[in-house]
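Written out below as structure tokens is the structure these notes cover.
One protein chain is absent from this view; the other protein chains keep their places.
Up next, subunit A:
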Amino acid sequence: MVTHRPANEQEAAAVIAAASGQRTPLGVTGGGTKAAAGRPVTHAATLSSKGLTGITLYEPAELVIAARAGTSLAEVERTLAANGQELSFEPPDLRPLLGTEGEPTVGGLSAANLSGPRRIMAGACRDSLIGVRAINGRGEIVKSGGRVMKNVTGLDLVKLLAGSWGTLAFLTEVTFKVLPQPERRATLVLHGLDDERAIAALSAALGSPFEVSGAAHLPAVDGRNARTLLRTEGFAFSVDYRLKSLQALLKPFGGGEVLDDVAGAALWRDVRDVAPFMRSGDAVWRISTAPSRGAGIAAALSRSLDCRLIYDWGGGLIWVSVPAEGDAGAAAIRAVVTTPGDHATLLRAPAAIRATVVVFHPIAAPLMRLSQDIKQAFDPEGIFEPGRMYDGV
């Protein structure tokens, strides 16, 4: 299979224009670390952003960084860290989970709109993404957004491209707003709560003024007690105060124990990367719901499936691990995740299963029509990753 690796935007535009002329489907890839997510797609050629690298703008005092799409996430994070800053949405590293190698890129991260535990406080990847350059399916270079964080000039195509998994346009450059790294991060752990009590504790903490930046629950498994995690961060004096306040607030749930900072950081990395499900060969689903429905969904799933669960985002994000057999629990999960707006995505499964089940959550007919027309508005010949998210999109 041909892999095109353009060295600049113009070369990429030429490749796309040619593919459009011949209606040749293109796979779109950065580091290839998320290639095994989504519906399996066959295409004659692949378009890689690996030749488009380099940080193009970094102004620490303006809290903004821009990089070409093929720049490694690691390089961006290193550059920010050298100035005491970071991407606030806590980008996950899903390589171990997805069993892939290579370097995640900022383009791939944006196309997948992946966000870690801090999403509850600092927003998602799509909230930090303030500007893009991209090439549409006609081979035209299009820009949207910019380098300033308040911008309502014209339609916000940035949001559309975030999380579009390469199906609308080929990203060539992304611009993020960034935040200072906190002086200290600290973690409080509550022991032995069942799912419902755990989510109640997380809700109590998130509804407090104590600026919780992480709220996760790891249910009991294999003889290990359940752990409910809360994180707060900021200036050291604030963190001390908030930890004490949270412990007092959470007395009815056991008050909790403060972890040492290193152990706490490791636990949050595990939650971010869904580490507990890394090594098994199971299929992994990602369910998004409101926290108050989380425990109910989990209980219903546990009745019909042999599954394990992890909760993040205060209970609103549920990772589900099920045996990679049959439909990998698709029917059972679709039967349980039914509230409009809630959704379940099969993130990890053998290609054979992803080819036969609906990977991304079905969307209502009128929204599907809009999505198809939006696809058409960017990519009239349907060359970018056709069908990776939905049939016809």
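Observations on the model:
Going forward, a contact is a pair of C-beta atoms (placed from the backbone, for glycine too) under 8 Å apart; a residue touches a chain by one contact, two chains touch by 3 or more; residues count from 1.
Definition applied: contacts and distances are computed from a predicted model.
For the omitted chain of this complex, the UniProt record lists the protein as "Glycolate oxidase", which is one of "Acyl carrier protein", "Glycolate oxidase", "Fused response regulator/phosphatase" or "Chemotaxis protein CheW".
Among A:Ile141, A:Ala220 or A:Met278, only A:Ile141 touches the chain left out of the display.
Checked against the full complex, the candidates A:Arg119, A:Arg231 or A:Arg308 give a single residue touching the omitted chain, namely A:Arg119. Of the listed positions A:Ala81, A:Ala290, A:Ala335 or A:Ala351, the one in contact with the omitted chain in the full complex is A:Ala290.
Contact with the omitted chain, checked across A:Pro60, A:Pro276 or A:Pro323, is made by A:Pro60. Listed residues A:Gly54, A:Gly84, A:Gly255 or A:Gly326: the one in touch with the omitted chain is A:Gly84.
Mapped onto subunit A, the footprint of the missing chain covers residues 23, 25, 59-64, 84, 113, 119-120, 123-124, 126-127, 136, 138, 140-144, 146-160, 162-164, 168, 179-183, 200, 203, 206-209, 235, 237-238, 241, 245, 288-292, 313, 316-317, 339-343, 345, 360-364, 366-368, 370-378, 380-382, 386-387, 389-393.
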